[in-house]
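Dropping a structure here in structure tokens format, bear with me for questions.
FYI, not all chains are in this one, though none of them got moved.
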């Protein structure tokens, strides 16, 4: 297993910056026999906000797992007015995947899940088309197809949401899902829906970005993975990458090169989310290394 | 000298695509004892346009240098309705540099010129501020300062244009020149004014792109060198490159990283232009390797 | 389909450089009503060798498909002492995949084949372990397992070779195959066995390159795809790429980042081979765009 996952806890937090915060948090962990294995902090000196990710061993930690939130919340978080969450890496999150017709991102994700590269559970795949049912079946993951049209959209989303709740889904990956997700679902999963957009945002938002890139004559194309907000293609960016193109690349070649970018960028973003390395503030992400 | 420059000729051309064009051009050169040292061609299959760059030795070429344009124009170019130009690499072009207050691009260019890395002449530097006069003096290049304000803009441009003509300037490099160049100058130097814009165009055109990049929370910044057209930051892109940033990068750090991108991208674009590797069609460039 | 494949021919060739070669080849095609759709040439001015890849339409070509080799060979190739091959893109090549225990490259390849991204047939997968049998089965590709030990190596290779011949295999991809391929097989498939090595060759050849990279403290890791020759990790390089690492990356993280590099670099190399864009000369590749 790449990182130590068993019997550790992670706290992700942010609060107004103040002298002595790191000292107080690390003292709390030390006093309770918590050995820190990773600690990263960041201060946004412009906004005066303090951010931190700390992971420590629970083996000799005095506070039992189920009471940490209460103790930390009462003794530390309240005092500093923190927004914070606690995670236990040995409790894998549950992820839903939404797809349409392109298989490259789905294959990339499922190959990682199936080979044990990621510590996650995938109880279901949701699609508006049947094209990728065969891919889901290869990996024995339940595939739910909801053909969407103008008249049934609200109804379908109701059903999808029910399915997500029923399976205790923690976060959603849009693996080239070609529908706009409704505000209802977005608001139920704030900063927990990860999309891949096939351009170097904010360049070329919306439909057909590769065609626009070709038309504009750019020398580099990109892909952007971001948390979904109610404003299209404008959510907090988690990860981006680029690939060089030239005048010899037709639109078809650009699309082919782009697919490799999309799947790698999306998978990197999902892994960062899985490892609890991302924090969102002011529509931007802090991504701890 | 990196490439063979002495006693060779380069033709850059494009025309409607037609079967047999390469055969006819290469046969013309071969029949006249012209040994081809570089040949690159490209067909835009969407627009059905043929592009070519060919460089050949003049040592045994039957047609004397000053008559090549006439012979090629009459026997080949007219027949295929070509747009074309001929260049002799041993006749270095004359470049003007426009600057304002930032020195990094100017230093990068002058260091290359001074060390003999580029085959070009720089008869003058033009600026709207006096800040970089000392840099020009270090390299003994005449520095002309024209402070611009709203009332004297047209007048100043008249003087600049006269200066460019007087010095037989072939092309202009805007090395972080912080003024908008007038349509008059642009139309006099079509596809011969090279600008560096400090963003990954078409993202963040206009003023303060690094601040916009910071606000949007992108994970990669870029720089774009393009030929100047009358539409701001929308001309044909010659070269782009990018650099990774993270939440730890303040705007000041982004600007510092960006400067390294800007100078390298601009210098690459200038070299491509100097080597006659660029062709413009439909507001996009063909850049031969 | 990304590139025009139906009813075209590709010639890949090299020969001693001589004035007029391009003219003669393109004249041959033009005279026989062959419309060129792609042409790339390269002259190695140091070795004085001419290289070319040309693709043309067969629709109106006067010479029938089965006679082109005879006509071109007799009238052109012999005269210029060419090494050359002709390919018809609508006749997909047959590829064998060799694997051991890592699934990432295999999944990446099979997902591309299955989704129709590549124009290739995969009649079989060969392995020295049974671990990836389930992956082959997902895609319904026959999986042949030959456990290798010191005493049966020669015997096993005999059987593998028989299998390759029986299935008319044109080229082999070693998708993280952890055995050294015998000289016998290499000599039967010259420049037709593609390997992926998990380092930036020539740095870190041989075993455990990621561990060596970690020990040396490099800031960038790489992956290299090359044609296999009888000298280990020393064959002609087709494609390389790199990824940034830092002191925060443990060996496990380096291996994880490396896997993404490996699969993308290998797949790019396989595609270049499939599209007949690679030529080998003096243990180096010419890779036409």
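Each chain carries a letter (A, B and C) given by its place in the written order, and its residues are counted from 1.
One rule holds for everything that comes next: a contact is a pair of C-beta atoms (placed from the backbone, for glycine too) under 8 Å apart; a residue touches a chain by one contact, two chains touch by 3 or more.
Predicted model only: the values in this text are computed from it and were never measured.
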Oligomeric copy total, full assembly; chains in place: 3: 4
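Heads up, the rule we're going with is that only the chains that are shown with their structure count from here on.
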Chain contact topology (line, ring, star, complete or other): complete
Proportion of interface numbers common to chain A and chain B (over half same, under half different): same
Approximate Å spacing (C-alpha centroids) for the pair chain A, chain C: 36
Distance between the centres, which are taken as Cα means, of chain B and chain A, whole angstrom: 42
Junction residues of chain B - those touching two or more other chains: 45
Residue ranges of chain A in contact with chain C within the complex: 1-3, 103-104, 107-108, 111, 114-115, 117, 138-139, 246, 248, 250, 252-253, 255-256, 259-260, 264, 267-268, 289
Of all residues in chain A, those that touch chain B in their complex: 42, 44-46, 200-204, 216-220, 222, 236-242, 246-248, 250, 283-287
Chain B residues within the chain C interface of the complex: 19-20, 22-23, 26-27, 29-30, 33-41, 43, 45, 244
